[in-house]
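Pasting a structure here, questions to come.
For this view, one protein chain was removed and the others were kept in their places.
Read from first to last, the chains carry the letters A, B and C; within each, the first residue is number 1.
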Amino acid sequence: MPIGAIAALFFFTIRQMLRDAKFWAVAAVLLLPCALILTIRYFAPPIKSVEPLWEFYHSAVQFMFLMGLLPLACMIYGTGLIGAEAESRTIGYLITRRLRRRTVLLTKFIATALVLAMLGDAALAALHALTVTGHDWPSLAAKSGALADWNPMHDLTVYLGVTALGVVGFLAVFTLIGLLSAKPLALSVFYLVVFELVISNLPVGARAYSLIHQLRVTAAGAIPRLTKLFQLPDELTKRLYPAGGSGVPAALMIVGAALLIAFVLVTIRELTPAKVARD
Amino acid sequence: MTTASADRAHQYQRWQGTLGKAHWTWPAIVVNGVTLSLKHAKTRTMLLTSGVPVLTASGVFYVISLLESVVGTEQAKGLYDFLGAILRIDISGITRLAEFRDVLWRSTFLMVTKFQMFWVLIVVARVGAGLIANDLKARALPIYFSKPVTPTTYLLGKWTVVASFVAMVMLIPSLIALGLGTVLAGGPETWGQVLSLGVDVSLSGLIVCVVAGAAVLALSSITSDQRYVTVGWVAICILPILAQRIINESLPPEVTTGWLGCISLRDDIVVLTERLLRIRQGLAATGLPAERFNQALGHAVEPAKAAVVLGAFTAAAIFMSWRRVVRFSRTAATV
Amino acid sequence: MAVIELIQLSKWYGEVIGLNNVTAEIGPGITGLLGPNGAGKSTLMGLATGQLRPSKGEIRVFGESPWDNPRVLSRIGYCPEGDPFWSNLTGYQFVAFLAKLSGLGGAAARRAATEAVERTGMSPHAGRAIRGYSKGMRQRIKIAQALAHSPELLILDEPFTGADPIARHDLTNLFRDLAARGVNILVSSHVLHEVEALTQQILMIDHGRIVAQGNVQAVRRTLLDRPHAIRVRVDQPRKLASVLAGWELVTSVSVPQPDTVLFETRSPEAAYERLTSLILDDGLIVREIAAADENLEAVFGYLTQRSAK
Partner (left out) sequence: MTPILECERLTKRYGKIVALKGISLAIQPGVVGLLGPNGAGKSTLISVLLGQTPASSGAATVLGMDIRRGQRAIRRRVGFVPENDCLIPGMSGTGYVYYAGRLAGMSHADAMQRAHEVLDYVGMEEARYRPAEQYSSGMRQRLKLAQALVHDPDVLFLDEPTNGMDPQGRQMMLGLIGDLGRAGISVLLSSHLLPDVERVCERVIIMGGGEVLTEGRLEEMNKPHPTLYRVDFTGDAATFRRRLTDDSVHVLEQVDGGLQIALPEEGSQRLVLQAARDTATLVLGLQPKRSSLEETFMAAIQRQQQA
């Protein structure tokens, strides 16, 4: 196993990612919720109890961050993992060397996932800090019933893990999409709408195939009260979001399947676009 | 005396014509941009389908005129509900419809403008995103700047391409609907009212052309990859709308009618259109209780503030694209 | 033993033909791959570096298929056509990274990169970002990354495009030096005097078919039906031309410039002999005698015109 070559490609991918303007555009998009929260806290009248804060925090993380911005960031990077190099024709340098094609793909995937996970967690932490800190906590807790004992730090640690899992999951799926079609944008939007919007809300077994559902199961497993947010009838909630339950194994299965297919595709297909000129 | 020489065609012949003034090349840029876009079948179908909802407006005008002729009878009930559903103005039981016609027509156009925003988003993304980006990617700028074309002429030409497509989506179908409506519904006495409505509709259409054109050109001049421009354009249009919704829900009204209410371009344009079509005054003048029509109106933001935000944004976009194009013309366009 | 073997190799993209049923062996040393634009040169190089898959037939490099095969690929140095770069990297970083990617350790990669940059004359520019490089500098840094990991086979796609005479001069010496030390080189080009300076061993492709292979002179001789052209600069061209027109072994005579006679013959040896005695007997003052089409350009022209018929 050419460890030196793998390490070189790993750190090269990270350095190129951080140097590219695309990274800072994606970072800005991930930090949008924070800007929103800042404006709202500045202008809003002081809150009287924990409930509105709890609801705003979890809906911002669940619906805006995990379901919206994170998949978008993973789409931009996932579809371009191989496509970007092929388009700039620099892919030729990477696949005519010491590393097999699948190793190139895996190394770039892990490097990209690492950077995106850290970026996602940083954005999440910023969101957390801007929402939760700066309140007169004891007086709020006194006036809020069941949520008085809410420990935001515990929820943050859970969400940091869920975000990382989300990044790995979405990036794997979009890497596969990038290899499946020359126009990955259309296919990605189709996947997001069908899997992450429609199927994830159907009361049917197919939910398991949606990453968002698995992320919710993982979060709900560690934060039981979270299910209140999904407004589902009780017996359905218990079946779908069991306390202590976890979507990690199912999510990792999706990741594994996506990567395996991607390995096969990257091995059998020509990645260098052929330049054809005819008289 | 014919100078018959075999390879006459292959001899280089000088040309004695005269070249026009340099500034008059921007129409050529417009014609070129429009024809190139219209070559794509998808763009053509998109343009056709985008006109349909506006033509339904003339259908609404016809229903209004029908209601006037049959007011007080049994059928009126059905027509009231129909108009109420579409215009979200509850006018059931009103008999003196003649004075209402003007405000009802204006409300129809407001509804149409809100709906057409969606089409503007798509059509401008399709035809506008690549206008400068593709020139950069194909390194075609030397063609423009080795000829006596100035950056301003270049930008004016490219902007007019976007403006003409936005006009095809908003302006022209609206004027057609207006024409159809007057033929179907109004007699000669309504022409004065129709003329002023036509002017207001054109003005609001123009605003959309200016803002959309400037925004997409600024984005298109940043990168040579058209896909990033499309994503950027969709983001500029949609994200602020979501943010505005959240702010409107979680902040008190006295804040959200001020500067904080003008975050999204779409909402600003709707506010300006309401002001231009004088809908708020029109509905208030009818004497109907407020709750009957406030659903038809957007969030009550001061139009002046919305206009300032739009103006500032457009000026910034124009300045940015102008600076980028001047830089491209300076460095033989290597991005 | 052949370095690259093509066995009934075909490659097409949709209905456009890249290579058409080609069987050949590219041996050790420097081989010039020649052909007009779009003839199939880049296709062959893409197949040899495992970036393209054969549509039919097989290609073997060092005896194995290069597709996704590090054992073979790590022994190859590939210089692609065009300008594929991560343009934010400096020249040195670009070469060092790719050296590491070829399995060299950190220190070894740095040394190899410095040496490769030095040998391609890019040391003064290695510290700057590739974005600011001129076309010639980009060519040289591309060649540097191809030879940094001291491969046994160099596959160079149009290495001289955009290189100025000095750069070409140095690169030609560099390639000759590498070949002398046992490195096999397959260099494609359509600027013929560049290839001529490098090697006599050529493989000519046109419209995806091999039109000629072997030593230039040998290929030249096979084209016997094509007359040899001889150019003579003399003080009385008209006189010489009229005499030459009388010889039946001369197929055509012309006076392109006021002091030059150009004629074609099927049997060059006899023509040269009679020409020498003619000049001496008639007391003409000759300033120059030269074969007008021995070099590649002419050979190339004949071959591609032949195959175009």
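In the analysis below, a residue touches a chain if its C-beta (ideal position, glycine included) is under 8 Å from a C-beta of that chain, and two chains touch if they have at least 3 such contacts.
Everything quoted here is computed from the prediction, not taken from an experiment.
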Candidate in contact with the missing chain, chosen from C:137, C:183, C:229 or C:253: C:137
Chain not shown, touching residues in chain C: 35-38, 134-137, 158, 161-167, 169, 190-193, 268-269, 272-273, 276-277, 279-280, 285-291, 297, 300-301, 304
Contact footprint on chain B, counting only the chain that is left out: 9-15, 17, 19-22, 24-25, 28-29, 32, 36, 39, 134-135, 138-150, 329-332
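By definition in this document, only the chains that are shown with their structure count from here on.
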Longest centre-to-centre distance from chain C, chain (CA-based): B
Whole-Å gap separating chain A and chain C, where each centre is the average of the chain's CA atoms: 51
Length of the line joining the C-alpha centres of chain B and chain C, rounded to whole Å: 58
Chain A and chain B: spacing of chain centres that average the CA atoms, whole Å: 36
Sites on chain C touched by chain A in the complex: 13, 16, 18, 37-38, 42-43, 46, 49-53, 68, 70, 73-74, 76, 78, 80, 82, 84-86, 88, 97-98, 100-106, 109, 145
Of chain A, residues touching chain B in the complex: 22, 29, 32, 36, 39-40, 43-45, 56, 76, 185
Touch list for chain A against partner chain C, complex: 2, 4-5, 7-9, 12, 16, 19, 88-90, 92-101, 267, 270-272, 274-279
